[in-house]
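Before I ask anything, here is the structure I am working with.
All protein chains of the complex are present and in place, except for one that has been dropped.
Which chain is which? They are A and B, in the order written, and residues in each are numbered from 1.
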Amino acid sequence: MADRPSVIMKKNLWNNNPIFIQILGICSTLAVTNNLVNTLIMTVGLVFVTGFTNLSVSLLKELIPDRVRMIIQTLIIAFYVIIVDIVLRAYLPAISRSLGPYVGLIITNCIIMGRAEGFARSNPPVISLWDGITSGIGYMWVLVMIAFFRELLGSGSLFGIKILPDNFTYWTIMVMPPSAFFLLGIVIWICKSLILKKEGGK
Amino acid sequence: MAPDINPFVIFIASIFTSNILLSNFLGMCSFISISKDMKSANGLGLAVTVVLGFTGIINWYVLYYILIPLNLLYLRYIVFIIVIAATVQVLEMVIDRLSPALYMSLGIFLPLITVNCAILGAALFVEIRKYDLIQTLFFSIGSGLGWWLAIMALSAIQKKLKNAPVPAGLKGPGITLITIGFMAMAFIGFSGMVPIQ
Partner (left out) sequence: MNKNSLVYTVVFSFLTAFFFVFLLSMADTLTKEKTEDNARKTFYKAVLKSSGIDFRSDDDSVPVFKKYFSSYKDGDDVLRTEVDGKEIVVKVFRGSGLWGTITGVIAFSSDLERIAGFEIISHNETPGLGGRIDEDWFKEQFDWEKISPSGITVRKGSGSYDSDTENSEVEGITGASLTSKSVETIINDNIRIMKGEGSNG
């Protein structure tokens, strides 16, 4: 039995957050988190793909033969990702260039397949769409937060606009890959501690 | 036109300085879940390297002999992922026939690989950087070896960490990520080693 929409949202945004609880799908997007604009565009693309893949899989669930289920789902995911890619190339060429191959890598983001398999396959379309979108947003807020700190401390700017004064010494490590791992580790630490505390208090 | 970069440099860079996992974050999902056990880590690392080598070359031929001549470049994501899935399937069958022992150690990891971002990622990098065949081969195998090295190192560290007093909230994935962060920093140290340009 499917949960109510508000429960699903709470689960996807917090209790069962794809990133810090399920540790899924960090691959493709973590790489661009040293820049807020790129992160935002990537995660919006991901929300779109997750939502619509869930919707399509749920609509087609009675029709998809078991044997080719995975490959059909991959096909659906790839379809939406290519749409995102084509739209970016036509309307936001500069961002499309700076994201390079990472847009295509949304296909292998485990969250999408995970939600399609775990939710959409056994639930009605509208609620699946909702589940996909909220999962995507659960993913988005964590990464945007990481990107916020990485861009602020690493380049002294937010969305490409200089915020910190010129005499601020930039934290070189923040633009380098290791900081993404550290920040993600810290986010997981904080969130898990909060969840553990709540459970302990019950 | 292929960039004028020595394949050997690409090879070394893709193993060490620009490790596909530590600097491009590709292949994280299976990385974190498998790295707890050294034996599985080894099997998966080998499987990734083998599959990367094969799919790198096949995707290169598909790209330059089918997709580009037919002007179907926009379908590349779908085609690449199908090629990867098919290659994994064929490899699974071949290994099963030839060496049941190897199949026992490698077989269970092969299906996991289809959804490993590193494989598709490498194919997309090859496409966007316009590598020629030799560069593609060196890059694909180098990336696989780099991934293998990283997962082995991580699982060895995790073995040591098992008995360490880690705060409750940081246990599990949290400390793993921090460990990967330190590894990534260590790998950056290699950049002094690669004499590019």
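Methods note: contacts are C-beta pairs under 8 Å (C-beta built on N, C-alpha and C of every residue); 3 or more make two chains touch, one makes a residue touch a chain.
What you see is a predicted model; the values in this text were computed from it and never measured.
Shown as candidates are A:21, A:40, A:83 or A:190; the residue that touches the absent chain is A:83. Considering A:40, A:145, A:175 or A:190, the position touching the chain not shown turns out to be A:175 (whole complex). Where chain B meets the chain that is not shown, the touching residues are 1, 3-5, 13, 17-18, 23-24, 74-75, 78, 125, 128-131, 188, 191, 194, 196-197. One chain is missing from the display, and on chain A it is touched by residues 31-35, 38, 60, 62-68, 71-72, 75-76, 79, 82-83, 86-87, 89-91, 93, 97-100, 102, 155, 160, 166, 169-170, 172, 175-177.
Here, only the chains that are shown with their structure count from here on.
If each chain is reduced to the centroid of its CA atoms, chain A and chain B end up 21 Å from each other.
Interface residues of chain A facing chain B in the complex, by the touch rule stated above, are 20, 23-28, 30-31, 71, 74-75, 78-79, 81-82, 85-86, 100-101, 104-105, 107-110, 113, 173, 176-182, 184-186, 188-194, 196. Only residues 22-29, 32-33, 74-78, 81-82, 85, 115-117, 119-121, 124-125, 127-128, 167-170, 173-178, 180-182, 184-185, 188 of chain B touch chain A when the two sit together in their complex.
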